[in-house]
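As structure tokens, the structure follows; a few thoughts come after it.
All protein chains of the complex are present and in place, except for one that has been dropped.
Now for subunit A:
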Amino acid sequence: MDYVTQLQKQLVDYTASLFHEKFLDEQFNQLQQLQDESNPDFVVEVVSLFFEDSERLLNELGKVLEQQIIDYRKVDAHVHQLKGSSSRFSLGTRFFHGSIGAQRVQSVCITFRNYCEEKNIEGCLKCLQQVKHEYSLVKSKLDTLFKLEKQLVAAGGSIPTYVV
């Protein structure tokens, strides 16, 4: 098997695992379809923006929770937004389908909002940690994916399309 074919196989297998573990889903396919010569970096751009936006949101959440007097409505609003945007890369659905035993972002968000209602600062902080962990997990998976793609292209190969 030549080097390019090897890289290609590595990429396909890795992407398959991300779909299988529900880190990625149909929406990712949609994004790939929008990528073409006039928009060669579309997927990487969208994913980067997603993590930048999410990081900002998580930092804001952290700050609000550090205040002497916590505005729980603000916390709740941020978590509401997190819950919505996290479904974008199936961060939530992968845990609804109960595949991997780790943190569940969407159900964590529900728990998070309950803690807000109860004004339970410790509960909120714990949830925040869980969500941060989940995001960094997905981010590193996608970073690996993009690195593999780059390697393949640099070696002269082209990225195969995936059918799930």
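In this text, contacts are C-beta pairs under 8 Å (C-beta built on N, C-alpha and C of every residue); 3 or more make two chains touch, one makes a residue touch a chain; residues count from 1.
Please note the rule applied: contacts and distances are computed from a predicted model.
**Student:** If you had to name the missing chain as UniProt does, which of "Metaxin-2", "Proteasome subunit beta", "Nucleolar complex protein 4 homolog isoform X1" or "Two-component response regulator ARR22" would it be?
**Tutor:** UniProt lists the chain left out of the view as "Two-component response regulator ARR22".
**Student:** Looking at A:V46, A:I70, A:I121 or A:L137, which makes contact with the chain not pictured?
**Tutor:** Looking across A:V46, A:I70, A:I121 or A:L137, the contact with the absent chain belongs to A:V46.
**Student:** Tell me where the left-out chain touches subunit A, residue by residue.
**Tutor:** 8, 12, 15-16, 19-20, 27, 29-42, 45-47, 49-50, 52-53, 80-81, 83-85, 87-88, 149, 152-153, 157-164
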